[in-house]
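Have a look at this one.
Apart from one protein chain that is not included, each protein chain of the complex appears where it belongs.
This part shows subunit A:
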Amino acid sequence: MFVELNNLLNTTPDRAEQGKLTLLCDAKTDGSFLVHHFLSFYLKANCKVCFVALFQSFSHYNIVGQKLGVNLTVARERGQLVFLEGLKSAVDVFFQTQEEPHPLQFLREANAGNLKPLFEFVREALKPVDGGEARWTYPVLLVDDLSVLLSLGMGAVAVLDFIHYCRATVCWELKGNMVILVHDSGDVEDEENDILLNGVSHQSHLILRAEGLATGFCRDVHGQLRILWRRPSQPTAQRDQSLTYQYKIQDKSVSFFAKGMSPAVL
């Protein structure tokens, strides 16, 4: 986890808010550093994490996680992390016996209407274990990333329904958190992705948007991060706050600074 980002968001693993949906989106740049941040953040907060990883392999996240101080293999063995490796299990759909619906069952079906099997997988993974002792603080669902589901043939409304049901279960019923990554296609005319992005935006409490610089690639400033807080539980006199910072990604950390205040420039 990146300590500077925690400071910007005014949160630490010990006192994070619960029941919140955070949307990560990236436009013209790679926002996956935010996914690694939240993965290590919630593992350090001793949460039960269900990670629907459709974009990269387990070893990729593990390698980056080790740089950030978490070991995903150990977390998985302990039962703290439930990892759905999309790339590997997509193949299992075709070679597994049909006992129960596979989370990625929609890959098999010609007219898959909904993502109910995936939702049931998430619900099963995060449901509180009967037996009394609460080992983990609260459940967290992490998805990287949602645009992949659109590419695999699901409609935007079906994916929004999946997020709705996850929100009802994880955020409301279990008082946990959700972190979702959606790519922003930008200029490209992708109506389904726009509907998905806007639909999840309206449901989220916090939006972190990583954008490439308008002037192009730069060695010292990798991009710009816009932070938008929405849906406060009580309406405050000052409306939704929005902050913008620029950042530079280093090997084990990310440094943030105000616009135009990169150390390389000063």
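Definition applied: a residue touches a chain if its C-beta (ideal position, glycine included) is under 8 Å from a C-beta of that chain, and two chains touch if they have at least 3 such contacts; residues count from 1.
What we mean here is this: contacts and distances are computed from a predicted model.
This complex has a chain not shown, and the name its UniProt record holds, of "Elongator complex protein 5", "AP complex subunit beta", "Ubiquinone biosynthesis monooxygenase COQ6, mitochondrial" or "Importin N-terminal domain-containing protein", is "Elongator complex protein 5". Interface note: of A:7, A:198 or A:244, the residue touching the hidden chain in the full complex is A:198. Here the missing chain is touched by one residue of A:74, A:91, A:168 or A:243, and it is A:168. Summarising the interface, subunit A meets the missing chain with residues 114, 116, 119, 157, 160-161, 164-165, 168, 172, 194-195, 198-199, 201-203, 207, 228, 230-231, 233-242.
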